[in-house]
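All protein chains but one are shown at their positions in the complex.
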Amino acid sequence: MKSGWRYNAFSYGIAIPFAIVLAFPFFWMAVTSFKPEAQVYDRTKVWSFHPTLANYGFLFHQTDYLRWIRNSCFVGGMVVLITLVVALPAGYALARLSGRVGRTMGVAIFLTYLVPPTLLFLPLSRVIAQYLHLSDRLWALVVVYPSFTIPFAIWLLMGFFKTIPQELEDAALVDGCSRLGSLVRIVFPISIPGILTVVIFTFSLVLNEFVYAITFISSSTNRTLTVGVPTDLIRGDLFNWPGIMAAILIPSIPLALVYNAFLNRFIAGFTGGAFR
Amino acid sequence: MSDVEDEPQEGRRLSRRELLKKAGVGAAAAGAAGATAPFSFAGPMKFKGRWLKGDLSIIQWVHFVPAYDDWFDKTWVTQWGQKNDVQVNVEHINNTLLDTRAAAEVAAGSGHDLFWNLHPMAAYEDQVINHASIIKEIERKVGPYGPLAKASTYNPKTKKYFAVCDNYVPDPVVWRHDIWNGIDEAPFTWDHVRKAAPKLKAAGHPIGIGQSQELDSNMALIAFMMCFGSFVQSDLNRPTLNSKNTIQAVNFMADIYKTGEDAEIFAWNPASNNNYLYSGTASMIFNAISATRTPEAQNLPFSKDLWIWPIPHGPHGRLGLEHVMGCYNIWKFSKNKENAQQFVVDLCVNYKQATMASQLYNFPSFPGAFPYKQIRKVAAADKNKPSGKYTILTTIAEKYTYNIGYPGTTNAAMDEVFSKYLIPQMFAQVSQGKMSAADSVKSINSQVKDIYAKWKARGKI
Partner (left out) sequence: MTAVAAAGGSRRTRLRYIAERRGFLATLLISPAVLFILALVGVPLVLAVYLSFTDAQAGSLTGKWVGLANFRNALHDPIFRGALWHTFLFTVISQIVVIFCAGLIAHAFIRNFRGRWALRFFVLLPWAAPIALTAIGFLWFYDPQASIFNWFLIKLHIVDPSHLPNWLGTPKAAMSSIITVQAWRTIPFAVVIFLAGISSIPQEVDDAAAIDGATGLKKFWYVSLPLQLPIAMVAILFGIVFTATDMVVPFILTNGGPFNSTQVLTTYAFQTGINAGNIGEGAAIALFMLPVLALVVIGMLVFARRAEVT
């Protein structure tokens, strides 16, 4: 155990500068979001100006912003659900039951990430429009997004399940549980931290996606956050900078708070919490 | 089904069967897709009380003049829809994303009935219907299709109209009269501009002609080239980029950049030159009149010092391009072709309203719909100072606006040269000193030749 003050100095010395550098753009975004739009280019008013809430008001009352947030949450929630349902069993199976085949499959699943979506959206748009009839529906995104969240989730969960000792399940089997039963009754409850992890990462992958969202969704009411902001807050000639900054801040802060809250449990999961 | 009774039946009575069928389809779709009516994700029924006979879906850009979209969505579309008994849905999307959406719709084989883009999508010729009948119908009512529009939407090789141009936007120079006055200059010719450039920059007000991979730079530089007698293609649609005139033009612009512009012009998007102007910095930009309308609307201090002139005169003459060429396409797989055709016809015939609603931004591609003389009168009556400043627009539209690809027609090869931003590259490489004009022109020319060869092999030029 390192001596107290030296370690703390190290921690503060690294954490504070990085926190400042990483978070400064958000601070500047916040400043801009309170500026009246006509003053954003005024060089004399960089820091001294009359703050206003007009931009936030604009977002909430004159655009479909709240609806976009709802849409994003809807898509995010559904995709998280689907991902968990599909990836949990798969991750477990690959971690426990498949030996070498499992490792190869793990690699194969990972290789699906090497395909860039920049062109995949073309054949997919045909699938969505003609075979599934889901054009301009959020369900199109719900169906397509798991294709890139599931592999990642499987990887996370594989690594996570490997830290759960085999003895735990063997003990349950000896006690008369079926394999499936031990899965449900013993393993899954312990893997809550892993599940939380998957939730965070999946949600962030969904929110960060842009190409499919712009392709499959048409009407302004069905847009997600990533699409609504560039299309409705940028009128060709005019970037509504304060409005855009406000639009970025509003979801980011709660998300970061939630991720931060989950982080402890996530790490606890990797340290095999039950056995400490 | 109680909802059948709940529908107020004003005016038109629907047969019970029709209603049930629609409800059934709705329920099936809801079941299949899982979205149910209470959630707005499913797309709420936009009309209450009346089931309309047909549908029409349109996609177009978010207009640079917000007043136009207000008029279009709230007045024009509503009235047209009611008159023709058609439920019209209009989607507005950022102009940079139109190409993406077009590709996706074609790949999907389904999409909007009427697709508008701000350049004629010559590459999609095989995916759209022949629009000749629409154009003939409009010509019957208001007179001939403008030559500019025809050169932009007609393929002489396949004899097909691959789009209907409803409007174009003249591209003037917008310049700060007060600043130029201060150095005793005016942008009559490009020589004048070059002479004034260092003085303007020294006064803290550089010129702003972009050399970036975006629309405005493309338009400005191609027009600039034309003033020097440099053309991407000939009247027979053959590539003619590599010429002495091109090299001269590239060097000339590099000169202007070095003495009179700021390095930021290489990182611009379509809004940047406007912002450059609105911040009070720019002394001259190339842009449609959205660049003057916004200062007027925002009461910027120099808005009455913004003058509008045609493109400066070059050695070869005064040739300009249109800033935006609005074209409607109807896909072959559109489900409501008749409604789409009728919509375009009615819009073009009544284009006077559109021009007025856009505050003279959109000029009709069928001049008969709103003759130049009348537009000039309206422009003269515009209240903004200096008075009469907008009348020059009609002169520019009539005399100094040519199609992309002049002296040839706008075709898929030219479109590809345009979409790959080869011309801004050609200029930027030299302006930034990366290579000589001759080398730059040569390397871009070989890419241009490849593109033309490809499209010739496909029988499109």
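Per-chain residue numbering starts at 1, and chain names A and B are given in the order in which the chains are listed.
One rule holds in what follows: a residue touches a chain if its C-beta (ideal position, glycine included) is under 8 Å from a C-beta of that chain, and two chains touch if they have at least 3 such contacts.
Here the structure is a predicted model, which means the values were calculated and not measured.
Enquirer: Quick one: which of B:Ser57, B:Ser152, B:Asn339 or B:Gln425 touches the chain that's been left out?
Expert: Result: among the candidates, B:Gln425 touches the missing chain.
Enquirer: Out of B:Val88, B:Val106 or B:Ile375, point to the residue that touches the absent chain in the complete complex.
Expert: Considering the complete complex, B:Val106 is the one touching the chain left out.
Enquirer: From the list B:Glu185, B:Glu214 or B:Glu322, which touches the chain that is not on show?
Expert: B:Glu214
Enquirer: Specify the residue from the set B:Phe224, B:Tyr276 or B:Phe343 that touches the hidden chain.
Expert: B:Tyr276
Enquirer: Touching the missing chain, which residues of chain B?
Expert: Output for chain B: 99-100, 102-107, 121, 123-124, 126-127, 212-214, 262-269, 272, 275-276, 279, 281, 412, 415-416, 419-421, 424-425, 428-429, 432, 434, 443, 447, 450, 458.
Enquirer: Which positions on chain A touch the chain that was left off?
Expert: Per the touch rule, chain A residues meeting the hidden chain are 1, 7-8, 10-16, 18-20, 22-23, 25-26, 28-29, 32, 40-41, 43, 46, 85-87, 89-90, 92-94, 97-98, 102, 105, 107, 109-120, 122-124, 126-127, 143-144, 146-148, 150-152, 154-155, 159, 163, 178-180, 204, 207-208, 210-211, 225-227, 229-230, 234, 239, 241, 244-245, 247-248, 251-253, 255-257, 259-260, 263, 266-272, 276.
Please note the rule applied: only the chains that are shown with their structure count from here on.
Enquirer: Could you please state the distance in Å, as a whole number, between where the Cα atoms of chain A are centred and where those of chain B are centred?
Expert: 37
Enquirer: In the complex, go through chain A and note every residue touching chain B.
Expert: Within the complex, chain A contacts chain B at residues 38, 41, 67, 71, 74, 121-123, 125-126, 128-130, 133-139, 214-216, 218-222, 230-232, 234-239.
Enquirer: Taking the touch rule as given, give the residues of chain B at its contact with chain A in the complex, in rising order.
Expert: Result: residues 29, 32-35, 39-44, 59, 61-64, 66, 89, 91-95, 97, 100-101, 103-105, 107-112, 270-271, 274-275, 278-279, 290-291, 294, 298 of chain B touch chain A.
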